[in-house]
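With one protein chain held back, the other chains of the complex are shown just where they sit.
The chains carry the letters A and B, assigned in the order they are written, with residues numbered from 1 in each.
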Amino acid sequence: MAMGLLFTGAIMVFLMAGLHVATAIFFTAYLADWLDMGVLPSMVGNLTWNTMNEFLLVAIPLFILLGELLSRSGVAELMYKGLSVWLRWLPGGLLHTNIVASALFAATSGSTVATAATIGTVAQPTMAKLGYNERMVLGSIAAGGTLGILIPPSINMIVYGALTDVSVGRLFIAGIIPGLALAITMSAIIVVVSLIWGDNHREDGPLPSLVLRLRMLVGLLPVLFVFAMVMGSIYAGLATPTEAAAVGIVGALMIAASNRTLTVAMLHEAFLSSVRTTAMVMLVLTTAFVLNFSLSLTGLPQQLSEYIRDLNWSATTTIWVLVLFYLLLGIFIEAMAMMVTTVGIVTPLVVSLGFDPVWFGIFITVMMELAIISPPVGLNLYVVQNLRPIKGSINDVFIGVLPFVVAMLIFVALLIEFPGIALWLPNQVFN
Amino acid sequence: MSFQNTEARIRTISDWLCIAGGWGLVGLSIWIVVNVLLRKFASFSFQGVDEYGGYFLAIVSAAGFAKAALDKAHVRIDVVTRLFPLAGRAIFDVVALGLLFAMMWIIASKAVLLTYESWSMGALTPSVLRTPLWIPQSIWALALVWFTFVLAFLLVWAFGRLLRADFAGIEDKLGQDDIETEVAAEIADARARLATSPKETV
Partner (left out) sequence: AEVNMRVLGWYGNQKQSTDVERPFWKNLDATTKGQFSANFRTVDEIGLKGFESLRTLQSGAFDVVSFQISFVGGEAPVLMGVDIPGVAFDFDEQRKVVDAYRPVMEANLSEKFGGKLLAVWPFPFQILFCKNAMTSLDDLKGQKVRVAGNLSSELVKQLGGAAVTLAGPEVYQALMQGVVDCGVTGSQYGNSNGWYEVTKSLDTAPIGGAGVVLHVARKGFWEKLTPAQQATLTAQMKELETKLWAMAVDGHEDGIRCNTGEKPCDGKVGKMSLVKLTDADKTRIQTILKDNVIPIWLKDCEAASPTCKADWAKTVGAAVGIKF
């Protein structure tokens, strides 16, 4: 236990001293190994080659590129408009469009910031409209963006799958219902808050005719098409999840071509951005594997499991302690870093308590979503702050996101109480 | 050769490495899709798509490391360090850069060693392709060495500035962008993407 605290302390000190996350992880691994078997220096070459050369992780750059291509191909605006005419009658009006558009765009994008920035940009008109509670507008975009990693595809789930040897295909399918359920929970919160704070927006103009509204639904097709290609090729037995990412890219290229947005310049912009993001993720991930190697040699994960088991907490208590733990961690630490530094130890513990590793993958994804919208380290908050036409205090964003933090916590409770939310669909699909 | 010139050249090379990687990703995707279709409809499978995909990932990520460093994309957490005065922040920046360099020095030298071992033992992959491992490994190791070199270059520059007590210069080049700048870039990017949208038809 003392060892565990030492390593946790070391990594926290390194991180807080402003080291790069990868460096902090890497030297913690060296420290752990130096205090234990001293074998890491002779293994580092093999470990990094092994991680970086892993075919399953090829899905990471492919899904990042897919999101980049799609958001550059001009599908987001039409999708937003198509949704808005159908959703604005709800209490909360266009706020629901923000959530649903995020959920839909999430079905093709693997990251949260890209989702929030894309939807936030097309949703900007809602911010200027009178009658909308601006804080709720900001909150709905920041929170809606986090659906990017819960609704497949999801970079974070691929990383979780790689670190824990859980099937990425299962994780993806498992994320669909929770993603929809969380979106619905967010919408429900919007209804509740709108009824409490007063829902006095009626500035959206006359509703277009039914025929026009139906025609506007065409705007949803490109995104649905790519989603169907990706998930459909997995489900129909055409492709593995890694291969499905490639199928999605070909789909996105086709859409960009048909929208006449496919140019060499556009491609090069997308390449620069996606290779950079890939490099960032892979450096952290590579060092995470090095840390996993060191820690498992020390036997710490097993000791920690035994320690927790000796506390004789119920499985539910343990999970709620973990919720608390991740909430606190998520305040200060970037979401992906939070996951890669902990799953090596926490997953075996949780599995030994009888939880399904696929379920835990969904659980930790939701905890990452919370981390992404909890200040001060929560990038989505700053994304929406910067989208505001008239800058106000960042506190507006912090307050606006609170109802959605509540929505996520309610959803976490549901996920713990009814694990079937995550497990039912993969069990149907795969058995 | 001034710092600016060299830095500009390093940036250009790093950008082109990313663009080459991107074209590679598109090529890999097309190859994978063709393989998927042939496997389904012609019961034919190329050998080693997974193997080459793996090498490709290793090389592309290593080649992207430098670009990510130059764009400050490698994640750091500044909740604590930003509370310090400028000189303090600059010192944290240099320490972080120094340790990142130390890590990459270790990794890159081990990668070179691994490549040498593969070459000297004539290691082939146990797959159908019998790829001599030193080939993909040497490209990968070279990309890691390139990144280590870029870090060394920045580090030498930073030490020079430190001696001249140019903390603002260091902070400007190495410091975390404040979140405003970072996000403004993100949003400018999103706008640029949407600017290419086709005109509405409804």
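FYI, a contact is a pair of C-beta atoms (placed from the backbone, for glycine too) under 8 Å apart; a residue touches a chain by one contact, two chains touch by 3 or more.
Every value quoted in this text rests on a predicted model; they were computed, and no experiment measured them.
Residue B:V49 is the one among B:I10, B:V49 or B:A190 that touches the chain missing from this view.
Check A:F7, A:F293, A:W359 or A:F411 against the missing chain and you find that the one touching it is A:F293. Touch with the chain omitted from the figure is made, among A:M37, A:A257 or A:A413, by A:M37. Residues 39, 43-45, 47-51, 114, 117, 121-130, 133 are the ones on subunit B that touch the missing chain. Contact residues of subunit A toward the unshown chain are 37, 39-40, 42-43, 46-47, 49-50, 54-56, 165, 167, 169-170, 234-242, 289, 292-293, 296-297, 430-431.
Note that only the chains that are shown with their structure count from here on.
Residue ranges of subunit B in contact with subunit A, taken from their complex: 15, 17-19, 21-23, 25-26, 28-30, 32-33, 35-36, 40, 50-51, 53-58, 60-65, 67-68, 71, 73-81, 92-93, 95-96, 99-100, 103, 106-107, 110-111, 113-114, 136-137, 140, 176, 179-180, 182-184, 186-187, 189-194, 196-198, 200, 202.
Interface of subunit A with subunit B (complex): residues 15-23, 26-27, 41, 44-46, 48-49, 52-55, 57-58, 60-62, 65, 71-74, 76-78, 81, 113, 117-118, 120-122, 212, 215-216, 219, 233, 238-239, 242-243, 245-247, 249-250, 253, 259-261, 266-280, 282-284, 287, 332-334, 336-337, 376-377, 379, 382-383, 385-387.
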